[in-house]
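Only one protein chain is missing from this complex, and each of the others stays in its spot.
Labels A and B are assigned to the chains in the order they are written; within every chain, residues are numbered from 1.
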Amino acid sequence: MRALALVSLVSISVLAQDAKPKPVAVPIASRLPAGATALLEFRGVAGKLRALLASPLGQQLLAHDAVQAFRASDQGRKLLMGDAFVRGINGTGIMGVLDALASKDIAIAVYDTPQKALAVARVDGVEIKKLIAAATLFAKGQIQIVEPESDAGPALYRAGPIYYSVDNELLVVSTVEALARQVRAPTGRASVLGQANIAQARRHAGDADVFAYVDLETYGKNLAQNGKPKDLAQALLLGAFAYYVPQAPWAGVGLRIDADENGWNLDVNANSPAPEKRQQPVEDAFCGTLPTLPFRLPERTLGVVRMRRSLRSVWAHREALIADVGIPKLIEFESNFSNITYMSFVEEFLPNVGEEFVLIGTRRLWKADETAPAIRMPQGAILWPIRNKKNWATKVQLTFNQFVSIINFNQGQNGGDPLLASSVTHKDVVIHTSRYHREDADKRPPFYMNFTPSVAIVNDHLVVASTVDIVRELIDAQNGETAALGGVNAGVWLEPGEIRLALQENRETLVAQSMLEDGSSRANAEQKIDVALELARYVRDVRVTTKAADGKLSVSLRLALQTPEKRTR
Amino acid sequence: MKLNRRSFLKSSLAIPAAATLPSLFARALYAGEERSRVLVLVQLDGGNDGLNTLVPYGDDLYHKARPSLAFKDNAVVKLDEYHGLHPSLGKWREIWDAGNLGVIQGVGYPNPSLSHFTSTDVWHTAASEPQARWSGWLGRALDRAPKREIPALHLDPGPLSLALIGERVVVPSVADAERFAVRGAKELLELAVERPRADTEAEFVRRSADQAYRTATRIETALKGGKGRERYPQSELSQRLWQVARMIQSNLGAHVYAVRLSGFDTHSRQGNIHSELMRLLGDGLAAFQQDLNANGLADRVMTVTYSEFGRRVYENRSLGTDHGKAAPMFVMGGSIKGGLHGKHPKLDKLSDGSLQHHTDFRQVYATLLDRWIGADSKAVLGQKYSPLAFV
Partner (left out) sequence: MSLLRPYQPSAEQPWDQDAALHLWRRAGFGAGPEQVAATVKMGPARAVEQLIAPPGDDPAEEGLESIYDNIYGSSDPDNLRAWLITRMTRCQHQLREKLALFWHSHFATSILKVRKVDWMARQYRLFLDLGLGKFDALLGEITRDPAMIRWLDNETNSKGQANENYARELFELFTLGEGNYTEKDIREAARAFTGWHILRGRYHFSSLLHDSGTKTVLGKTGPLSGEDVCRMALEQDACGRFLARKLLAFFVTPKPLPKVEQELGALMNKNGYDMTATLRVVLGSSLFFGADARRAIVKSPLEFVVGAARCLDSKLNAKAAVPALRSMGQDLLAPPNVAGWPGHREWINTATWLSRVNAGARLLRALPASARPEHLLGSALPAQEYQVLTKRATGRAALARAILALPEAHLA
């Protein structure tokens, strides 16, 4: 929010100028000498931001209450004062500085350790020199000339631990004198762009607006030391990444700003580990693609997670895939599972389930005659393809009864409300369901009234759900289809509009939590939550997808913004 | 665990000050500053299958009772013609040969409960009557000891073991000993408690704080650099045992360290599960013992395993075993009398399909209290139990 406000403070001056993205022939990073272990490039980002701010969406964001409130706050006022101060020096204020610095290209490289860093920026030399002159005046004595201007290059200065020089179009800043000299007066040395890994990573990232490269052989040691995932949930969630990233030679990140669509695309790639380091168990368990889902997404869907993960392979190769500390937990799970389901997990359960998990959450509608608990949970379900459907019916019923008994045993011991089991049929599908029976005169239903645990077999899928309503909705949706995901092995979709409504329903809870966590007044907490809910209206779409195949890994995050409709609340 | 500790206050007031306690304590465990004896307790949570831990492989009845789960003669780690250890306990062979491993056979108690919770409480409190189950046997022993900054340490993410709850003693429970560290600005904090105070309460707090910093430094120093950590397996149990070894080596002064390994409730398909657990236990304790040997600590450390009950002799139809009764306990250390103590319970004289005990676990406790810990077992356990020969 602070960055947003900063932008807004100086938006007028920005908009006055026209965005003039100049095609850059030679990337500025070519000035950086080879041997870097990390590289960060900004390629004309300021232009894209300007375009974004100039759009109706940007304008609306800048006029947003939250931004205005920040301008009026202590921090905001400090920033305004700072801006006025800088304006006194350069006439254009902080944004002028940023503009002079960031409107073009910046490249930062790190050599060996973060203490050895070098940055180059294509700048408006006149502006920057003005600033440096002003700064020198203020920091009298703190800034020394290491080498005066000469034919060999511009003057080299030192301020504390930093060395810098600037000529008409290039600003060089470094923590190491030698590096600063090299760039200031290039000698035709090899550049970072000549590093094979970096070249490859840049190719992957294409025309990204921001590009980052990290040498994992230098910085991935911690990842490798942390070792294999410690439990099943971690292993399933991280998939192939947990195993390959520590062995991949490098990772690259590209951020592309799609100004027309207000889309922000972040792609992270990790290169293949050497073939001999790839593991068959990992590929078997965590790689592959997602097929078509024989469901249409029901109404009020908040989000869907789809993953291709072979639990069977995980079990077959658990020593290779999960850290030693996690093994006893798997064993315990296996033991509990067979006690509850009367099924051998390995021999009877695993062979009969598919490899695609679907987790779905939808917003729950409360009926008029239902008293909703203070905290309203969304409803969720896990869908799991099953084989040999015939054999499942009895086992599912049996397991569900066991589950209800266990809950009731506990509830009974504590004098809690019992869970009543029953079966209902919806469109010829039998749903085993349950609900908490409540006789306490208390009008405030407890949290667990959110749940009517249910299970059913729908269209060759085992559905385990937190409410019977979502099972019904999924049954209704079973004649539709949700598209396949080409080449992707896990995907997360979020529906920001529905999520916002779900949060809105729980506004009271969010306010309460905020009061307890911030120690703030109700009014402050309300303001904070309302601003967050308001800002959520600007998000149109959030998607995360991962690909893992042949040791190549990539994660893509897409965030799309929108101009919200007029407030309806 | 249902505790009515109303008598807590009452009894704590009734206990005389530590200074006037029986001189017995001055003898062994509590004697000679911190270089005293240490007891390491390993709880095998869930009811360990004793019959497949110490295997009577020479007994036909064993093989008959467990057509699928029994180990063939050549699989076990043979101790003699009749007894063998679980195949995953291979690393204990060396400890056995050195005479540093003892097995107390047929341990249990009369009218045993087959509930995990009740039976665990019985083992921890050493009390037969439910209403007396509110303080632990070691807690009561530690109550009678001169005060130590950290009298004992429970290294486990769960709640403090009831065994270590006393009437007065406070035993810290942490998942990781590294939690005992001062985060940042230690010098400044130490400075804040440097000058003695004239005011009694302020001086009390100051001394406690000063002591706490010193203890923290000791633990920090002990664990720093992870010395020898790589010689332990990666499991949580092993990593905790490594910390225990370092703290003992640094003469932290704790009399007892308690750790736990869970997952022993093997009702079905126990083969792989139990093997895995045995490997975790076997490799972990072997590394620990080796470490103690290498650092000259073995003579003053004794490790004891226990579980709330054993399991049935007959395997069930899910290829697992159900809750049983008697089981062996294992003791390890440089000062113990190794070998088998007591006879293997008879496989043809079962009670509800379970082995019958011939040794009460309180005899083991009494032996530990009187001969290792140096506490008066009668005072701690409420009556005299005949001692065993493992110490």
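Rule of thumb we're sticking to: a residue touches a chain if its C-beta (ideal position, glycine included) is under 8 Å from a C-beta of that chain, and two chains touch if they have at least 3 such contacts.
The structure presented is a predicted model; accordingly, all values stated were derived computationally and were not measured.
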Residue among A:Ala180, A:Val511, A:Ile529 or A:Ala548 touching the omitted chain: A:Val511
Among B:Ala185, B:Ala294 or B:Ala389, the residue in touch with the chain that has been omitted: B:Ala185
Which of A:Gly125, A:Gly416 or A:Gly497 contacts the chain that the document leaves out: A:Gly416
Sites on subunit A contacted by the missing partner chain, in the whole complex: 373-375, 414-416, 439-442, 444-448, 508-509, 511-513, 515-523
Where the missing chain touches subunit B, by residue: 2-6, 8-10, 149-150, 170, 172, 174, 180-183, 185, 187-189, 191-193, 195, 197, 199, 201-206, 208-209, 211-212, 215-216
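Following the convention adopted for this analysis, only the chains that are shown with their structure count from here on.
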Residue ranges of subunit B touching subunit A (in the complex, touch as defined): 233-236, 261-263, 265-270, 272-273, 276-277, 280, 318, 320
Footprint of subunit B on subunit A - complex, ascending: 227, 323-325, 327-329, 331-332, 334-335, 338-339, 344, 346
